[in-house]
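Rest of the complex left out; these chains stay put.
When the chains are written out, they are named A and B in that same order, and each has its own residue count from 1.
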Amino acid sequence: MVEVVTFGEAMLRLSPPADGRLETTPQFDVTVGGSESNVAALASRLGRDAIWLSKLPDDPLGRRVAGQLRRDGVEPVVCWSDEGRVGTYYLESGDPPRGTDVVYDRAGSAVTTVQPGDLDTETVESAEVFHTSGITPALSDATAQTTAQLLSIASQSGTTVSFDLNYRSKLWSHAEARDTLEPLLADVDLLFAPRRDTESILGIDAAAQEMARHLAGTYGIETVVVTMGGDGALALHEGECYEQSVYPASDRRPIGTGDAFVGGFLAALVETDDLDTALSWGAAAAALKRSIPGDIATITPDEVREVIDGATPDISR
Amino acid sequence: MVEVVTFGEAMLRLSPPADGRLETTPQFDVTVGGSESNVAALASRLGRDAIWLSKLPDDPLGRRVAGQLRRDGVEPVVCWSDEGRVGTYYLESGDPPRGTDVVYDRAGSAVTTVQPGDLDTETVESAEVFHTSGITPALSDATAQTTAQLLSIASQSGTTVSFDLNYRSKLWSHAEARDTLEPLLADVDLLFAPRRDTESILGIDAAAQEMARHLAGTYGIETVVVTMGGDGALALHEGECYEQSVYPASDRRPIGTGDAFVGGFLAALVETDDLDTALSWGAAAAALKRSIPGDIATITPDEVREVIDGATPDISR
């Protein structure tokens, strides 16, 4: 039985080294990123078996994506396609007042034509946790339908269904997101609900605890985790509230922080079944991610524990 | 009056430094390339006024393409679009037995929706030479129709119409190419016909001189230049044949060699109106291109002259 299975798109991430601009940089650093593959990679690095389901073109760039995830311990179970492309995104970041700019170039990627029959649904049935996010159904009608079907398969198999709202304004409107995501929530057991996305998509404007209760009640979700950026996170489970503040961290490299939270949370939850532990691992992984270039939190369990224990970052020699 | 106007797509070119593989390289070198923009850039570098017409997305990558061409002296007259993407292509090269591998990722680029109304057709009317290639109509129905219309406008304005067959098997079949390109040839005054493309698309299987006569006769083209790779080139004009062998060159960096030939040829033709000179400038530019990384032949008139004069490459100090 696999512990964590995720489904989604992983893209090439192209970013200028050293604060350069997309318009003028002579080189791009190349890494791989995608919300659900980031989660799988971190879960694997923290000790869980992890599989990532997707569809990729059978070319060097597709192989690159799969190989990169293997390096972080994920088993990529991929439908190799003769059509479609690898999605790419360009990431530029800089000191304030420049922010972080993302240029998506992901239309027409192979995964946008994915059908349930393309994927190994048995891995979903046998998984302990199945996870995907609101990005995946936003990619195309095909991904929306496949997402719905996988959530349903997972739910019927007794697999814990984990879902991160993860709204992307460059992919769809609030209304489109709501219309597609609301029906999916019926199958969800564990919901990661960024506060801002919850307000904008689901129209729930309330304090975090109230927001969690509203989500749990309205959609019948067993565990709701509301994430609030610098204000920490809160989990609601069987009426009980668990709170977590953030660990001190850099404010650079925000990309992938949310995925690190989810990955750390799931890795700990699967092992300990304890929400306090899961929250602290999520928060510590998110803090560490901000020190790591790339989308994926290439960290170790020991590093997570050191953050939680408040070990001061000194020279170890 | 502008001397040279070209029309087509320019893409980001992403290539691994130092013989790395697309699948594993940690960085990509970023340059800009496209057959018609390469021609315009070289013509400009060799002293001609040059304008490049195209459509680009109004984002950092679109600005990068335009800025890069400006650096080489081309005036990019661009329709800035809120939709579409910058086409990209991935280039990998290595020692034999590895060859040069191109992964196109150009579907859905902004130029595929170009309409004649998007472009400044007055520049075409007032140009001395208007040039495009068989790549452009291969991109989409819209580019095919716009190409046809620009060729017609140029032809009616007395602008010399230059066309390079430039077949790309990853864009269309031989049959599709023939069906689209043959009607266009009626407006062409100067045809660059790679021998292999001429055989495969137009079905003309003959020695170079015969091939040129066939093309000139069948399509009523004033000047036909048949290019034969390592076997040199041959021009036919008013029944007279002009021949040109290749200059010694590296066998690395083949990308852009054909465009360098056309750019060198046009630059010299506009200035001297002499076919022998044009052929030798084309051949010398093509030889030099093989020493230059990137798509564009960033060379100078003096370097072209030194190649033609057979000056030995020694240290100049």
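Note that a residue touches a chain if its C-beta (ideal position, glycine included) is under 8 Å from a C-beta of that chain, and two chains touch if they have at least 3 such contacts.
All of these numbers come straight from a predicted model, not from anything done at the bench.
Taken as a whole, the complex in this structure file is built from 6 copies of one protein sequence, with 2 shown in place.
Here is the rule we go by: only the chains that are shown with their structure count from here on.
Remark: chain A and chain B have CA centroids separated by 44 Å (rounded to whole angstrom). Per the touch definition, chain A reaches chain B in the complex via residues 14, 17, 21-30, 59-61, 63-64, 67, 85-86, 88, 90, 92, 101, 103, 105, 107-108.
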